[in-house]
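Of the protein chains in this complex, one is absent; all others appear in place.
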Amino acid sequence: MRIDKDSGTQIPDVDLGKSPSGFSILLRELIRDKVAFVSLLFLFLIIAGVFGASIIMDQNDIVKVDLFALYEPPSATYWLGTDYGGRDIFGQLIIGTRNSLAIGILVTLLTGIIGILVGLISGYYGGTIDNIFMRFVDFFMVLPILMIVIAFVTAVPGYSIVSFSLIMTAFLWMGIARLIRSKALQEKELDYVKASKTLGTSNFKIMFFQVLPNLSSIIIVTMTLNLAGNIGIESGLSFLGFGFPESTPSLGTLISYARNPQTLELRWWIWLPASILIFVLMLSINNVGQALKRATDARQRRG
Amino acid sequence: MSLIEVENLKVHFPIRGGVFQTVKDHVRAVDGVSFSIEQGQTYGLVGESGSGKTTTGRAIIGLNDITSGKVLFEGKDLASVSKKEYIDVRKDIQMIFQDPFSSLNPKKRVVDIVAEPLRNYEKLSGKEERIRVQELMELVGLSPEAIYKYPHEFSGGQRQRIGIARAIALNPKLIIADEPVSALDVSVQAQVLNFMRKIQKELNLTYLFISHDLGIIRHMCDHIGIMYKGRYVEHGTSEEIFTNPQHIYTKRLIAAIPDSDPKNRELHYEKRKLVKSEYDKLEKDFFDEEGLPFSLKSISATHQVALPERG
Amino acid sequence: MNNVLLDIKNLKTSFRIKDDYYAAVDNVSLTVRKNEVLAIVGESGSGKSAFAFSIMGLHTRAKIEGEINYKGNNLVEANANQLKKLRGSEMGMIFQDALSALNPLMVVGAQIDEAIFLHNPKSSKSMRKKQVISLLNMVGIPRPEKTYFQYPHELSGGMRQRIVIAMAISNQPEILIADEPTTALDVTIQSQILDLIKELKEKIHAGIVLITHDLGVVAEMADRVAVMYAGQIVEIADVYTLMENPQHPYTRSLLNSIPTLSEVKADLHVIQGVVPSLQNLPRTGCRFASRIPWIEESAHETSPELHEISPGHFVRCTCYKDFYFPEQAKEERNYVAN
Partner (left out) sequence: MWKLIVRRTFLTIPQIIILSVLVFILAQAMPGDALTGLIDPSIDPATIEAMRERLGLNNPWYVQYIDWIKGVAQGDFGQSFRFKMPVSELIGGRIINTLWLSLATLVLTYLIAIPLGITSGRFNDTWLDRAITGYTYVGFAAPLFIFALVMLFIFGFQLSWFPTSGSVAPGTEPGTFAYFMSKLYHLLLPALSMALITTVSTVQYLRSEIIDTKQKDFIVTARAKGASESRVYNRHVLRNSLLPIAAFFGYEITGLIGGTIFIENIFGYPGMGELFLSSISLRDYSVMTALVLLFGLAAIIGALLSDIILSLVDPRIRIK
């Protein structure tokens, strides 16, 4: 411990090397949490497996109708049997998971970017801008979004994966915007923001380089939880027939075969694996998200 | 010439209400405040919560919009100078905040915090900047090696000194200190106060010292203004205010401070009762219908009091 | 002594952090007497609030050892039911932040009513209402009938604190614990509340334990003072002795570090270092030693005890004998730069 000459104040004796960043602390907490760690490991395995396997697999081959192998139960050739078109369920599962994950991540990122931008600007500036933005957001938060997305999917001509993800994005950024806005509103009342203003820092810089880093953990948590939610919404829409086009395998489409009571009752291999996969996937992502949330809450408590 | 002159400063906030959230009225947070501070002096602004002392400070530095009135800094009116000039002037006015925890961005290293004003105003190379920050750290009595640490690794008093290092980085002329020690423990308060006085001498700084604690104000300030509901009730030298208070509110405020000698407590208690009864008796004379103090009248060259209009 | 209300012996309150217990209150022995104000002074982290909560038995997750003897019972060993009967009737408590100490969804009258009802369950509603109104009168609420039906957020800070006081004295307690009762208030309101507590003391003759960090408040209010540092009492004396003839280095430093109205000093005394956190409290030797490093190590005791240096005046550790302020010895010692 060294004594500082002017006031005799001791300077804490911590090592003067690099201090750990917020993110690495978060990661450390995550690894300490056993359930979350297992979930994270599982997620990595799924992602690596699915994306790896889908490189080897040929999507056209999988969606090809084989009239000699309709509704085959699981066997050595078809690990998880086949559907009404004789298509391999296991292959569809792999490609479907890849598609669901990819669109989930895409929509989460897009909604995240829009939500953060709108929320940050709205919360930081406040006043009229905030009023208008938030009235707008409140309105869409109240509306039954699922229904409106379905209606838009029906209305849009030349429907494709791109337009599907854009429609989803258009109606799903409000939640994160509202959250970021309320956090930014709290944050801007703190003295460090006022200090930056008095030091001549521009509003743009304050917003993105002072306030935003302080919201990073909440953004990571929310986006993780949103990822699970978005995969759920996508598969739900696909289940109803308003998600991925018929020709693109997706987990929701596989489950939708169960809307046929015969399939539901007698051919479990078609819908059950996809259902379990979605459930486990969402559970794992949620577990990671909740663990991150606990970690950040605990850090806030500690001050 | 005074370094800064505030003339009839008003800061009003709208109150919205009713079905359509229209502006119904205004909170007159600051309602006609005038004072001036000489170079190198410490001016104390005292008042209880809601008196407008903090808003006054914030209006001067531009954190609150000025409704009307003038703030002349070295003769230039801050409300009417061009934007370019304003940015230049702003460099010379800096602020020290109350809360050592929220006033430093928890996600930034000390070097980034202290260098923030330098990056806005001076184009320094990375190395020059680091050297300058280290100099500043040394000036405020902190280890220059600690610049890569985060604020949470420092104690409250140390953090407050980091805040001071940031405020003096651009060699300002005026520092507005808004309750700089009220969030600190007693034993740490002394450290920061001593230190503020020390750098004032070294750097020829002028302070606008805002506080509710009369003991600290007395210790730090040359001139004092007492505020109540956005207006001045009394203004004078430290000596005049504490030994010869004229306004009933000032008297009451001073009588309310606990006496540190327990032998005087009975006396002090009686005196407090006396002042209270005087206050109750004269309240109607000293405040207008809305309960606001009147405008200031000089009773000596340096001492002004918001005495009753009549009599 | 007959007028002893509370006889606290070797009280130790520990909190669990990770897997260890850390004592926030460490071996505190004290008496609280009838009709006196005992002030407990200390900075944040000294353990003074933990001490107050221990007396009331309000800690939910702490390990409490030692004795709190009240009317022949040791409250440390009392069960929940026994404590419940004492709390609010024979022991009242005033909190620092009145706004958060009041239920935001209940009118204040009903909250005082509850305090009376809990200890007089057979009382009639109208009787209690009358009692609440007279309590509100007693604590200086101007329009009690109206205030009865107001919610906490509708009242000013001073009024809210009066409500909390009314609640604490509603059953004429024998012991009143006031935990920083005026810290959140403006000076003029503070003096009103302090005067109110003083006047109430004359009426209900309770023993008051006043927890504060403000030595001015101590000088105004206390009969006896206990100074706490790092979980221990470092000095106890009557208020006149303590303020005029403080002995422990911590008490002396504290008194020297606050600016006063009566004399303007060039520089205030600075206590070096920081108050150690609960986990980092020095557990052996003199706990204040690290903050007065210019005092020889041999001046301290290895296990510091309270010494009675004059009747009723206790000081911990022997270092007080050799203590001096470094400012006074600047030239010879050349200790502090500039």
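Chains: A, B and C, in written order; residue numbering restarts at 1 for each.
To be clear about the criterion, contacts are C-beta pairs under 8 Å (C-beta built on N, C-alpha and C of every residue); 3 or more make two chains touch, one makes a residue touch a chain.
Given the structure is predicted, the values throughout are model-derived calculations rather than measurements.
Undergrad: Of C:E65, C:E154, C:D267 or C:E327, which sits in contact with the chain we cannot see?
TA: In the full complex, the listed residue that touches the missing chain is C:E154.
Undergrad: Decide which residue listed in C:D7, C:E67, C:D97 or C:D238 touches the omitted chain of the complex.
TA: The missing chain is touched by C:D97.
Undergrad: Given that one chain is not shown, which residue among C:A24, C:L75 or C:A115 touches it?
TA: C:A115
Undergrad: Tell me where the left-out chain touches subunit A, residue by residue.
TA: Listed in rising order, the touching residues are 135, 139, 141-148, 150-152, 154-157, 228, 232, 235-236, 239-241, 255, 258-259, 261, 264-265, 268, 271, 275, 278-279, 282-283, 285-287, 290.
Undergrad: Touching the absent chain: which residues on subunit C qualify?
TA: 56, 58, 80-81, 84-89, 92-93, 95, 97, 100-105, 111, 114-115, 118-119, 151, 153-154, 164, 167-168
Here, only the chains that are shown with their structure count from here on.
Undergrad: Using CA atom averages as chain centres, what separation in Å is found between subunit A and subunit B?
TA: 47
Undergrad: As a quick test, compute the distance in whole Å between the mean CA positions of subunit A and subunit C.
TA: Using C-alpha averages as centres, the distance is 51 Å.
Undergrad: Of all residues in subunit A, which are in touch with two or more distinct other chains?
TA: Touching at least two other chains: 5-7, 9.
Undergrad: If I count partner chains per residue in subunit C, which residues reach a count of at least 2?
TA: 270, 274, 338
Undergrad: If we count contacts the way the header does, which residues on subunit B are in touch with subunit A in the complex?
TA: Against subunit A, subunit B makes touches at 58, 61-63, 87, 90-91, 93-95, 97-99, 101-109, 116-117, 120-121, 141-143, 145-146, 148-150, 152-155, 157-158, 163, 166, 191, 194-195.
Undergrad: Contact residues on subunit B for subunit C in the complex?
TA: Contact set of subunit B toward subunit C: 48-49, 155, 157, 185-191, 193-194, 197-198, 212, 214-216, 218-220, 242, 252-263, 265, 268-269, 272.
Undergrad: For subunit A, which residues are in contact with subunit B within the complex?
TA: 2, 4-7, 9, 11-12, 14, 16-19, 22, 190-192, 194-201, 210, 213-214, 216, 303
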